[in-house]
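Every protein chain of the complex appears in place save one, which is left out.
Here the chain labels run A, B and C in written order, and each chain numbers its own residues starting at 1.
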Amino acid sequence: MRNRIIFTPLFLFFIIFSLTTAAQNQPPVEYTVCSACHTIGKGKLIGPDLKGVNDRHDEAWLISFIKSSQTMVKNGDPVAVKLFEENNKIPMPDNNLTDDQIRGILTYIKNYDETAVTSTTTAEKPKSDVPASGQDDSSLKMQKQKYGPGNTRPTFIIFFVLFLIALIDLTFTKIIKAYFVHVIIIFVSIFVLGEIVYVEAKELGRQQGYSPDQPVWFSHKVHATQNQINCLYCHSTAMESKSAGFPSTAVCMNCHNVVKKGKITGEVEIAKVVNSWNTKKPIEWVRVHNLPDHVWFSHAQHVNVGKRQCQECHGKVEEMDKIVQVENLGMGWCVNCHRNTNVQFKENEFYKEFAKYQEEIKAGTRSRVTVDDIGGNNCQLCHY
Amino acid sequence: MYDKTIRGVLIKGDKTYGQITSEILAPQERKAPMWWFAFMTLFTIGLAFGVYSMYVTVTQGIGTWGLNNSLGWGWDIINFVWWIGIGHAGTAFSIFLLILRQRWRTSINRAAEAMTVVAVLCAGLYPMIHMGRIWNAFFIMPYPNSRGPLWVNFNSPLFWDVVAISTYLMASATFWYIGMIPDLASVRDRATSKIKKAIYGFLSFGWMGSARSWLRFETTALILGGLTAPLVIAVHSIVSMDFATSVMAGWHTTVFPPYFVVGAIFSGFAMVLTLMIIIRKVFKFQDFVTDGHIDAIGRILTFVSLIMGTAYSTEIFMAWYSGAEGEIYTFFHNRIAGDHTKAFWTMVSCNAIIPQLFWFKKIRKNLTMVFIISIIINIGMWFERYVIIVTSLTKDYLPSNWATYRPTIIEIGIYAGTLSIFGLGVLLFIRYIPMMAMSELKMILKPTSKK
Amino acid sequence: MKKYWKSLDELKENQEGNIPANEVAPEFSIEGLTEDEVKSKLKSNRRDFLKMLGFSVSTAALAASCEQPVRKAIPFLNKPEEVTPGTASHYASTFYDGNDYCPVVVKVRDGRPIKIEGNELSSITEGGTNARIQASVLGLYDSYRLNHPLKNGQKTDWTTLDSEITNALSGINVTGGKIIILSASVISPSMLRIFEEFKTKYPNTEVIYYDTVSYSAMRKANFETFGKEAVMRYNFADTEVIAGFNCDFLGSWLSPVEYALQYSKSRDLTNGKNTISKHYQFESWMSLTGSNADIRYPIKPSDEKVILANLYNYIAAKSGTPQIQVQASPVDISKLAEDLMLHQGKSLTVSGTNDVHIQTLVNAINFLTGNQGSTLGFERSSNLKKGIDERFEMLLGEMEQGKVDALFVYNVNPAYDYYDPAKFINALKNVKLSVSFGETPDETTKLCTYVCPDNHSLESWGDAEPFTGIYSLAQPCIQKLFDTRQMGESLLKWAGNTMDIHSYIQKYWEENLYPKQSEYLSFTDFWNHTLQKGVFEVQLGLYACPLYNFDYLMSLAPLMFADKPASGLELTLYEKVGLGTGKMANNPWLQELPDPITKAVWDNYLALSPTWAKENGFAMEDLVKINGTMELPVMLQPGQPYGTAAIAIGYGRTDGGKVANNLGKNAFVLASFINGSKQYSISSITIEKTGSTYPLATTQTHHQMEGRPLVRETVLGKWQQNPESGNELHRITEEKAVSLYKKPHYDSFHWELAIDLNKCIGCSACVIACQAENNVAVIGKEEVRKKRIMHWIRIDRYYSAVPPEKIGPDEFFNLEPENPEVFHQPVMCQHCDNAPCENVCPVAATPHSKEGLNQMAYNRCIGTRYCMNNCPYRVRRFNWYRYADNEKFDYNFNDELSKMVLNPDVVVRERGVVEKCSMCIQRIQEKKLKAKNENRMLEDGEINVACAQACPTKAIVFGNTNDKESRVSKLFDNARRYHLLEELHTLSSVGYLTKVRNKNVEDINENSEQHS
Partner (left out) sequence: MSNYRILGVYNNEDKLLSSIHKIQESGITIHDVITPYPIHEVIEALKLKTRLPVVAFISAIFALFGTGGFLYWTSVVNYPLVFGGKPQNTLSFIIVIFVMLINVTAVVTILSFFIRDRKGPGAVPYLDYKGISDDRYVIVVDGKINTNEQVVSDLLKREGAVEVAQIGVPETKANH
């Protein structure tokens, strides 16, 4: 009886406490910037481990350091200089954050709970072996089932044989007397065969579900999701050029001349990158998303002008350890998207050229302008 | 039942039903004569030449032909239209006469239709191989492809061609085959060897000749006839629209559809005549293919050739009357006079002038003359297509593009190939298929009580 | 500032030691790769063919194995800031090959120069080019180029070569032997400085200039009559009367691009001017210039001097200067003389004949008509054509006597283009040290002991001063493809100066040109901006016009007609507009460029007047023997004067490369050296039939319009009264036009072209520009003979002797006249709104776009050729064979190196598909995207099609007619506008402007009776 009286508030307190901690444990938005170079309790990345940073330095110092580390170094703050030296002179970029934001980050770091986070952020199973050695076609098949039409050959053969048998029996060896049996079999198999042929023919020359092994086992998940690196950081020319661009080894080296140990693959894969840099031999990536030679496609048009997200064509790359072609990239797929997608009509000055639509929109007779409306399905939009 | 008092006898030397069967099937039941094998080998060689030429065309490109930037079509389309024309006779023949209940057709229509089928096959070959990228020929089908889907251009006469010709081939082939079933049955019944019985049994679709079957048979034939009659006209009108719908001087002419249809029937009948005369001579069928038949076709040809003459003069008149420089040039300075004079006058004399000889009964009776003229007509019809295509394309609106055209050996080879296919078809026909519709012949045979 | 004003040198800094390689499959950058590497890389991945859809592959795929070829993507190791993969950057540079000068802008795509445009900032050309300049980019990827130095034909390396040559030179220095630098005219001031340095090291060095086509008589005459040994600068822009004497100034004379621009300005009627210059042309062959003349007099070469003398006398009589004793002129020159007198200082008399007498007379006439200092003068005298013939003759003598110890041959090829090659070759044998800087192992280079291959101009630094005080810079647009070295650098090294050419030129500019300007305060500023602009001009001080020295004229007067008058068939040698002097003979584009007049390709021939030929029994394509040695086919050329013949030079190369060799015959050998200058006209030759014939390939075989209103023209007088004159038909057709369907309207843009036939001179620059921009295939002579040429734009040329007001259906079959009027009409796809070709395509491969363009989707085409038959303009082209990667067509599509010139934005068409002008859709798309990216509307003139951009006369204007303010809309409002075959109601998008000739009816009559 008494025990219960004592225990209940304790119990409640525990609950409340855990709840609060849980609540505080949602990383603030600003933290994503830090996480590119820092970990909490996962050892040194580019910058030092932030675990217990609050104990190491007092808050005021931290705030000013986070705001602009270099000024402090220049001003010759001993601690700052020491840190700078320790972290082989990689300057920490300045952040224009308010003090409260920084405090938020610090509190987050303070009551950061590894178990909680690891369970929320990534469901990664520790990969012991490195799957870059070409024995990964099992996963490729899986993806084929997932995206592509799958393997239809057996079904085809079965129905073809059935078809022939029915035909032969109907004409020559009249084993089954009831003709409707033959008829049904024949019609069904013709339908099935036709369907298979149609699907296969559609996929002919396309690579949906294509996921080749790359020379370097590179995980977009690790880079894009866990380290929060923006797509455009590596695929830099997507905004101004027709091609998004493969990152030059130099770009990789920006981080990897410090980060020598990967979360999943250990040192092996990163070593390849470093090696490529030292031997001045570019890495020969295998292109996954190929368009036929007679198609002219521009990333700038879609990313910069059309304001499309990368994922709309490339799938959830940030969740892929191994990149795979999600869409079939066929013309029908392009055209249908052009039919349904609105252009940035009001936003972009260029579309003032379309006086008619402008008026219609003013008059309210037209609600939307699709890509198709402005000639998005002209042949020579892509073929010339 | 046929009342002989209205018309003259259609089958000479009053035969019994049995005789009809045995005499018509005689060629099949006899051993094949020497000349048959000789011609088979000859045509096979020709076919080989043709196949080689097609191989070269497809693997190396249309460049192996004599065409150029100004002249996109040459012998390919000339021969295509020519064959289609020939292919018109058979069906036109049997169907029109069927609908008109002209019973004298019965001894000829079988051969005519067989000729049609083969000729249309030859014709159909050309639009295929004249494509630059034959491996993409399926683009022309309106199938739901994955490109949006992107359909075909239903305004294009070439697409109409595809539809019309495939339909025509289908219709005429089935029409021909259905009409053949009863005769195949009789072949089956008379067959002595097991294999032959099995084969013809398979081909004759288990025909027995019960009254119900006969009723449905005749109804179907009539319906098909009714459908195919407009088709015959449509097909060649559409072929003519390949030219009529364009802007080129000498092509852009409203008279083309009727003019082409008539031309087709003209060349077709001529070809029928040629064939029937040969068959009659070779197999001694003068009792079935009587002088009456020859005479009748002769009269028709005379009439049709008059129409052709009218068409030609209309064209020329309209060109002058329109006052359009391009037209005038094409007709007066490029056809009547100018580079292609020879071709033009060959065409006119062969199609409009020489056939007028048929006015004379003597000539209609004289088989050799008829034979020669029928061949001349087909030559003339070939030149008609040559004149239409080559003159208009070589000298078009801009004199800077004026060009000339000379076919290469490859083109000639392909033509030879199609000719051989035709020859082979005919040879196989006369060897393995009853050359005349026996059941229909029996229908028109006078009823006899003596046995 | 446009994007292309960017300099390359920072780029070079960034690239030190890096290997920028292929970035995505299509594009490819090749700095620092050896040829083999390049080839290996090129093999795999290039957006060049539709072959992926080809027969083999597609069938293989149908055989159920749908595996795709794996495509590699090799990123930069370290991406240089300048290069954005997949987008083009432009660099200002200069083109000069010893003959033509032109400031250019080079379009570089992923480190590959793929196109050359004119530099719009240049005051000389204003962005114009000509066919040769457009084609020169292909020379960079010529597999015939030397890719390492040679010694006696054996591969060697630079160090050994340097040491050996320096030793030899110092040896010669000791013995005081003679060193000769035999070079084409050098217009680069820094190069001249280098020569100086070389001379200081090796005192008895002499530089001798040698021009393939000599202008030395002109220099001599100028020296004697004005005391200046220079070539004057001419200005046709504000002339009112132009008298040309055997002078093809629009096609080949001195600086044709410049003159074409000026000429078109003087012929322009669109800018409110209501009069145009009057152009008389006296010539002995049918030249491009003659074809544009208002009044053309076909004359014998020997008559030129007589006519000029008479002209001089007529004018001298008026202006009271001494006259010359001369027989009467064969043609009446009074009218011309009157015109010249009337337009004092606003006329121009020019002669292209390399004869001191003639040039002296011309100078006199120009002086008396007050043009000296106004339309021509020495103020900005030209540095082109410095060669003096006598000096070279002397040199040969010295060489034969072994007086020359060292001979450095730079950019000249006497073993081919000297009139007596054998003489030169033998003379060369007596030279101890012979060094050539040839890029290719040509006829001369072959004979030299050492070969130090020079960079291609697109790989080199350089500067130029074509006219006094007008400078331009050249910068490398690609790192060296091969192990070559720039000639200047070699000389510097041997002269003991280790400076590299780049910094040397910089230094020169810093010392000499930087002080002459005040705009920029620091030299780096000045340098970078000038490098970006490409051009730089210096203001000149006051200038006094020199006086004419009549005494010299008088002293010549007795000699002038001393030699006996010519007899028999007279011959003239001329430069073709395309091939020129034959320096670029290995360029398949130029070889297949139809000659603007004869429309012949791949050959030269003996042009004869039709009537003379008929009388003497020569027919077209007869193979004739000339002077018993040279065999050439006969070409009957209307407008060729009676009793004369003409042969084009530049053919008959023996070591020009796989394309150039054994095409035509070398006509240089027919030239001669008479009274102090090389003569390109021979007083009498003999020709006799060989009996055999030789097939000539021409793209046009019929030459009359058959009275059809294709090219509409009028005369100035009529036009001034009624701007619609000659074009009345347009109104009528517009009124008569009826259609079932309503006229199509386009919401956003309606791209249209306007072509001013009054400005178009038919120079064919557009043809090559289009070929380069759109990857048009070269198909070779045989295929052209079959009339299968692939050019997307062609220039129709018609002859006519019928005065414009008489043109009508009654003029059928008018015979080819002796002196026809010539019409040039560029024809490309007309992008009809009611296109006949579109309806008939069964597979919907060519529908109409929402911007009024007639689209052609190659990958959908199945090649029924129905559209070709149905196009009344015949502008559609069919790929009769696979022209790429095909041994049968071993031109620029067959070897991996020259394939690098392909424009990655345009596919190379597969066999069996129809292709045609797309109005440079790739450029339209590019610029539209640019505008969208920059969040703005398009400006008029921002988009320009290749043909319009290349046009030296600005005759072609492209734009959006929905925008009523655009230039093209304005031209479409012009009363002269009509459409080709508009009576067919195809509603074509290409508008033509009537041709206006500055003549009046009596001119015509006189002109025609002159030659009938």
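By definition in this document, a contact is a pair of C-beta atoms (placed from the backbone, for glycine too) under 8 Å apart; a residue touches a chain by one contact, two chains touch by 3 or more.
Since the structure is predicted, the reported quantities are computational estimates derived from the model, not experimental observations.
One chain is not displayed; in the complete assembly it touches the shown chains A, B, C.
In the complete complex, the residue from A:V53, A:L106 or A:L170 that touches the missing chain is A:L170.
Among B:A38, B:I99, B:M141 or B:L227, the one in contact with the hidden chain is B:L227. From the set B:Q28, B:S53 or B:N153, the residue in touch with the chain omitted from the display is B:N153, counting the whole complex.
Mapped onto chain A, the interface with the missing chain covers residues 170-172, 174, 377.
Mapped onto chain C, the interface with the missing chain covers residues 741, 743-744, 832-839, 841, 844, 847-848, 987. Chain B meets the missing chain through residues 1, 16-18, 21, 142, 148-151, 153-155, 159-160, 163-164, 166-167, 170-171, 174, 178, 181-182, 185-186, 188-190, 201-203, 205-220, 223-224, 227-228, 230-231, 234, 238, 241, 438-440, 442-443, 447, 449, 451.
Just so it is clear, only the chains that are shown with their structure count from here on.
In whole angstrom, the spacing between the mean C-alpha positions of chain A and chain B is 65. Spacing of chain A relative to chain C, judged by their CA centroids, is 53 angstrom. In chain A, there is no position where the chain touches two or more neighbouring chains simultaneously. Of all residues in chain B, those touching 2 or more other chains are 150, listed in ascending order.
Taken together, the chain C residues at the contact with chain B in this complex read 53, 55, 58-59, 700-708, 710, 783, 786-789, 794, 796-798, 809, 812-813, 827, 836, 839-844, 847, 860-866, 868-870, 872-874, 876-882, 910-914, 980-981, 983-984, 986. Chain A makes touch with chain C in their complex at residues 153, 200, 203-207, 210, 212, 236-237, 240-243, 245-251, 276-277, 280-287, 290, 292-294, 296, 298, 300-301, 304-305, 348-350, 352-357, 374-375, 378-381, 383-384.
On the chain B side of its complex with chain A, the touching residues are 144-150, 202.
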